[in-house]
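For this depiction, one protein chain was excluded, whereas all remaining protein chains were kept in their positions.
We just call them A and B in the order they show up, numbering each chain from 1.
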Amino acid sequence: MKLFNFSQSRSLWMMHFCTGCGAMEMPPTMTSRFDMERFGIIPMATPRQSDLLLITGYLTIKTLKRVVRAYEQMPTPRYVLGFGSCTINGGMYWDSYNVIKKLELYIPVDIYINGCMPRPEAIIDAFLKLREMIAKGEANAWKKYIENYEWYKKNQSEVFDVEKWSIKNEK
Amino acid sequence: MLKNGVLKMKNEEQIKKDIETTFGELVKVHIKRRHRIKVDAPKNMTLPILAYLKQRGFHQFTLLTCVDWIKKGMFELVYNLYSLDYNVHVLVSTHINRENESMPTAINIYEMAFDYEREIHEMFGVEFEGHPRLGEFLLEDWKGMPPMRKDFDTRAYVEEKFNVKDLTKELFTRKEQPYRGPGSNG
Partner (left out) sequence: MAKIRDFDYEYFIGPQHPGATGNMSYHVWAEGDTIIKIEPNLGYLHRGFEKLTELRHWIKNFPLILRICVPEPDINEVLYAMAIEELNEIDVPERAQYIRIIVLELARLSAYLLYFGGVAGTIGLYTVPQWTIGDRDYILDLFEELTGGRVYHIYQTIGGVRRDIPEGFKERVLKTVDYLEKRLKDYDNLFFQHPIFEKRAKGIGIVDKDAALRFSVTGPNLRAAGVNYDVRKKEPYLIYDRFQFDVPDMYKDGDTYSRVMQRRYEFEESIKIIRQAAADMPEGPVNIKIRNPFEYRVKEGSVYVKLESSKGEYGFYVVSDGGVKPYRLHVRGPSFSHGLQLVRHIAKGTNIADISMILFSLDVCPPDAER
């Protein structure tokens, strides 16, 4: 198990789902100056092959529906990194009618980065912390989602109508 | 911006004169400054003015916006048109009643109005007669009042929708026992 955790922590595949403003600091983090690939983190286009979901900033209700879908498609163990003030309390959009306020009510979050917007150094610092947590076996938010599935679903359905929301709506 | 006022405004005056002679006294034309003309028109004259301006070479439909004058009970629709040749923006403004009044669509004159009218319909609830696809545009499964109306209180809506009791306190002050999610003792 220890070996498993260790190797998991050294090759995080990050899902390339960049929502909102925070996506702007991702290209510098990925490319030559800050170069996150040296920590074994590479972007991946499909949720089915990724371990790490980055919520880079505010989520509108419409995007949250897609994020929940993507999150549920990811294989366990899966980790969520909340990015910027908007995921903590809504940030600048605390009174916006279309932006969710607390991300942790809808999907479990392992680690937050505060600030608007966080610098690449802060992002890399968060990655390193997450790596440590995984190696120690502490990043267990995904278990919470399975254990409290009903609770999360209830919260989600309060924000969007589950019966109405289906793949048909994406057309 | 002030220095522009000193320069000659030949194009602007020409357009002003042409609109006034074509449409008569009901239409009021003001030159606001260089490059900007505002036209106040009654509702039934608006589309003819748009058609006339398009024919005059105002090809660019810059924007369509709506202002909610709640005290007067009116919506002001502002069509902003631009011409490369004259280098002038003409803002055609018209007023309609806030409740139960619709506006004929402009998509037969300017194709670009298509999405603007969808947006105005969703955000203000203005009906555009003859528009083929008014409906969901930016919001999904929205119920209730269109959000950009002045009487829509976004803070009250947020408190109800996201189950926050007092918005300014709940989101910005630290609680004594921080929230740790379900299943924990905290």
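Keep in mind that, in the parts below, a contact is a pair of C-beta atoms (placed from the backbone, for glycine too) under 8 Å apart; a residue touches a chain by one contact, two chains touch by 3 or more.
In this text, all values refer to a predicted model and were calculated from it rather than measured experimentally.
> Taking the entire complex into account, which one of A:23, A:111, A:124 or A:159 touches the absent chain?
Spelled out, the listed residue whose C-beta touches the missing chain is A:23.
> Need a quick check: the contact residues on chain A for the chain that isn't drawn.
Answer for chain A: residues 16-21, 23-25, 27-28, 31-33, 43, 45, 58, 60, 62-63, 66, 92-93, 95-99, 116-117, 119, 170-171 touch the chain left out.
> May I ask you to list the residues on chain B that touch the chain which is not drawn?
Chain B touches the chain not shown through residues 1-2, 32, 35-36, 38, 59-63, 65, 67-68, 78, 80, 84, 87, 89, 91, 111-112, 114-116, 123, 136-140, 147-148, 150, 152, 154-155.
Following the convention adopted for this analysis, only the chains that are shown with their structure count from here on.
> Where the centres are mean C-alpha positions, what is the separation of chain A from chain B, in Å?
Here chain A and chain B have centroids separated by 36 Å.
> Taking the complex as given, what residues does chain A use to touch chain B?
61-62, 65, 89-90, 94-98, 100-102, 104, 108, 141, 144, 147-148, 151, 158-161, 164-165, 169
> Give the list of chain B residues in touch with chain A in this complex.
Touch residues, chain B against chain A: 139-141, 147, 152, 154-155, 157-158, 161-164, 167, 171-172, 179, 181-183.
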